[in-house]
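Not every chain of the complex is shown here; the ones you see sit where they belong.
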Amino acid sequence: MARLGIYLIGARGNVATCTIAGLHALQHGLAPATGLVTATEMFTETELANLDDIAIGGCDIVATPLEDKARALAEDRGVLPPSLVEKLRDDLRATGAKIDRAVPFDGNGAPPGGYARFADTFGSTLAAFKERSGAEHVVVINLASTEPSIPLSDVHKEDVSFAVALRANRTGIATQSMLYAWSAFSANASFVNFTPSQANDVSALAMFAAKQKLPHAGKDGKTGETLVKTTLAPMFRGRNLNVTSWLANNYLGNADGKTLSEPEARKTKLASKDEALRSILGTGTHLGTDIGYAPDMGDWKTAMDLIHFEGFLGVKMSMQFVWQGCDSALAAPLVLDLARLVDRARRAGESGMLDYLACFFKSPPGTKIHAFAEQLALLESHAKLWR
Amino acid sequence: MARLGIYLIGARGNVATCTIAGLHALQHGLAPATGLVTATEMFTETELANLDDIAIGGCDIVATPLEDKARALAEDRGVLPPSLVEKLRDDLRATGAKIDRAVPFDGNGAPPGGYARFADTFGSTLAAFKERSGAEHVVVINLASTEPSIPLSDVHKEDVSFAVALRANRTGIATQSMLYAWSAFSANASFVNFTPSQANDVSALAMFAAKQKLPHAGKDGKTGETLVKTTLAPMFRGRNLNVTSWLANNYLGNADGKTLSEPEARKTKLASKDEALRSILGTGTHLGTDIGYAPDMGDWKTAMDLIHFEGFLGVKMSMQFVWQGCDSALAAPLVLDLARLVDRARRAGESGMLDYLACFFKSPPGTKIHAFAEQLALLESHAKLWR
Amino acid sequence: MARLGIYLIGARGNVATCTIAGLHALQHGLAPATGLVTATEMFTETELANLDDIAIGGCDIVATPLEDKARALAEDRGVLPPSLVEKLRDDLRATGAKIDRAVPFDGNGAPPGGYARFADTFGSTLAAFKERSGAEHVVVINLASTEPSIPLSDVHKEDVSFAVALRANRTGIATQSMLYAWSAFSANASFVNFTPSQANDVSALAMFAAKQKLPHAGKDGKTGETLVKTTLAPMFRGRNLNVTSWLANNYLGNADGKTLSEPEARKTKLASKDEALRSILGTGTHLGTDIGYAPDMGDWKTAMDLIHFEGFLGVKMSMQFVWQGCDSALAAPLVLDLARLVDRARRAGESGMLDYLACFFKSPPGTKIHAFAEQLALLESHAKLWR
């Protein structure tokens, strides 16, 4: 089997640390494949890349040693099992040592040296990773912090105009995530956006990916509350129960939570969260979604939802749920899944935004299907084509 | 459109009272069709019986006036809206007056006068209802209290041997629900079992229904916690999350709750409840299901479920949900749905146990599909055939 | 026993309707005294006014018939029992007919005709109520909608300067609630502020009450979530458990909820809510309190609190609670309690802000004690003095 390379943007973050530790643990047979969708029956004999044939690397703007990060996660109510972290110490040190140093954009939101140089440098970095890891194909996965959105204009409509603008270094036309996606496509790598940032969800980038005959996917990993919401909401709809209000609270304590305690960032995130529910329940439901930062929660996340619905003759009933998940542990196996699936798609000659991967994302472009069970049925149908 | 007759066994119980009040309210345009699956888009142009073309009646062993029952439900935190009950007073009185008096089995679990006579009498009762209501087709729906199960033997395997045994009045071979189903089929009526009693889920009865070319359905309406469970469990399975325990508590206060506070009755119910979860999650999950009787809860039901699951690398997470539903209000529209669907099936020439109605039941015989979304997809496919 | 008159500001609101209906029900022996603190053992032989010796009345700016209001509450999941409302129809009509029409302030927040005239008119209204009801003593209780706060200045420090300013009709120096309190004291009536409005919690008013030798109490009835918070927080403190965050959500659907969905009004309310917790837990706890308006919730209120705490060696644990209360039903008996207690205090010759009534309020001026059990012990000690 040809070797697959996973290149993580934000490779020293919590999700990345879990992904890297987890891949090593799986390769050493130290943990079962729990949480990997690609380890379910659905993918038997679909010729996904073997876990043993995967190399992992990436870049980050910080330099925290990976094994320190892993220990901190172990200390945070066992996001990683403490004993596993000890066993993986050498692997984490070795993989961590090879993580590239990412170049951050400056205070004006521009890359030092200009867009084109940033793209070129990243292209070389990817090439070096490919060479070093012996990978036949590289999937770049964006796990960096959520960026503020920038307004899109004509320049973003077509790949050619965008390329021209990049080369002309026109101020404010590209975010970091867009640039990583662009550079990945240039370097013949596939791209997955696991964050709510714009990245590849821009017409110019989609067009470029299509020309390069590369598959890509996104955006915003569906790991927790939205997963539950898009599972439960179709139940109410299927029973013709009238959901009059869905009041949702998300509490989280990590860097993501801090970012989201800013009203602007929160607004983007909330819109994305409400969109899924709205599309399933229609406009008659009063949606009240909020996100709160609780610094003591670390990498854990609690969602508390209160759902009011009317049944027969208008009788008012309610349902609550509380989801207590560990965000990184929920995201990490999906990162491995997406890499394997996008890689398989490329080998099958597929390109463009892979809409059958909708079940992995909060805001999958190119599909209106948000109900999780329907999304899963879509994935299953596609998996059959690969046999 | 030909007229449909609904005949309820247990016509003065809570579910029946809600069903009757609701049908009248819908016919008078006093309430929206919330809660009726058959009022969703799925059934557009499928030629179901119009709500206006439905006559409703039934029998009960008690004689409580229907309007008193309805008022009590209004008083119980609005199971029926108090103002609606006032508006429907005359209808409730009129329909209530025509409810037949059911003959209860005696202390030895046998009908006074023997099985055959019971069946004949019920046949005449049904014929009278059909005549009186101008119905072209009658659907008998069992809403009576859950019975203890009886052991099945060779006698129950074939309709012929069962018929012989009935006529010979062999002690202990038939429960009330079986006898109602048998009599319904004899009288050319369809049958739906909304309770966990054995009724039509017996080989001899299924065979008889087939011979009579009648459709039937069951068993045990999926109204609350099991609905949620069979919606959520596939989510965990779909994400390959390892559900290590699912601890469920059901509290209820009505007659059903009292019956279920008896260890024997509870055992049957719990087995049925666990079966659905087991079939979705497999044997690795520790299931702890319990039912508690809280007399102060009236017709309301609260389910509190605590779910523990392992994600990537074994990290332990949890989810809880609390479902606060009004049992009768959840069941009543499904009773109307089932009557319309079984009626439509008969008009389409279908007979036997209708497995595509699985989404309405906790224990649908003849199918292994318990995941609610899959059941709903099955129903949708079938509805398309009726267009 | 001398007759007690209760005069409600906002006499056609939900709380007032429940209070009036409840008093009539208790006087007719149609309901037990559940919810009345003054019906507990603590008050045996303390010579509180008999419920039969209480007359109730009040004023409102709206004219909705009281029996319509009561019916609407019955329809809202039984805030009042539907059958009770029918039985009380005549009483509600009779009492409702005598409710005075309140004069609202104009758009500039001033009474038409000036402060002095407003006060005089209200004085005459109170005198008429006293005469009509045969009451020896009147307790005015503010149940009107929460007002925005006004800034306090020198004018509010002393009763004399405030009286001068009122007579001079100086713009913006008095809110409606302050004016009602002032007028009540002028008319020799006691005053209770059940809302978060400023009312009698102003130095000039306290001074005036003292001069008039009148007792008064406030502010902001402690009916739901704060009651639970001030009961639970001392438990954590008593066990030296470090509450690192207390994340609270309050959802409500009534007029109060709508008012509080305005950021300004919410801010005042939230500050008041956090104050109690802060005083018990200290500054080390991250408090995240929010209020959400869910129009479908009617008079019902749900609080969902998530509490994180650290125990021995820093181990992180959590507790959640969900409070599903009916606001008016929780408040109404406390209104009767407060009238009886303030009346008893006056007969005992007590005057000024009654700090031993702290257990009834979210923001009791003149005491730092917020722990509910301590507040209750305080009340119990005082009750003993009355024997």
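Chains here go by letter, A, B and C, matching the order in which they are written, and residues are numbered from 1 within each.
Everything that follows uses one rule, which is that a contact is a pair of C-beta atoms (placed from the backbone, for glycine too) under 8 Å apart; a residue touches a chain by one contact, two chains touch by 3 or more.
Worth saying up front: this structure is predicted, and the values here are computed from it rather than measured.
All protein chains share one sequence; of the complete assembly in this entry, 3 are displayed, while the total copy number is 4.
By definition in this document, only the chains that are shown with their structure count from here on.
Inter-chain centre distance (chain B to chain C, centres taken as mean C-alpha positions): 48 Å. The geometric centre of chain A is 50 Å away from that of chain C, both derived from CA atoms.
Between the CA-based centres of chain A and chain B the separation comes to 44 Å, rounded to the whole angstrom. Taken residue by residue, chain C touches two or more other chains at 77, 322, whereas all remaining positions touch fewer.
By the touch rule above, chain C contacts chain A in their complex via residues 77, 244-245, 247, 249, 251, 286, 288, 290, 292-297, 302, 304, 306, 308, 310, 316, 318, 320, 322.
Within the complex formed with chain C, the residues of chain B that make contact are 71, 74-78, 81-83, 322. Those residues of chain A that touch chain B in the complex are listed here as 18, 21-22, 25, 31-37, 39-40, 78-81, 84, 227-228, 231-232, 234-235, 237-242, 310-326, 329-330, 332-333, 359, 371-374, 376-377.
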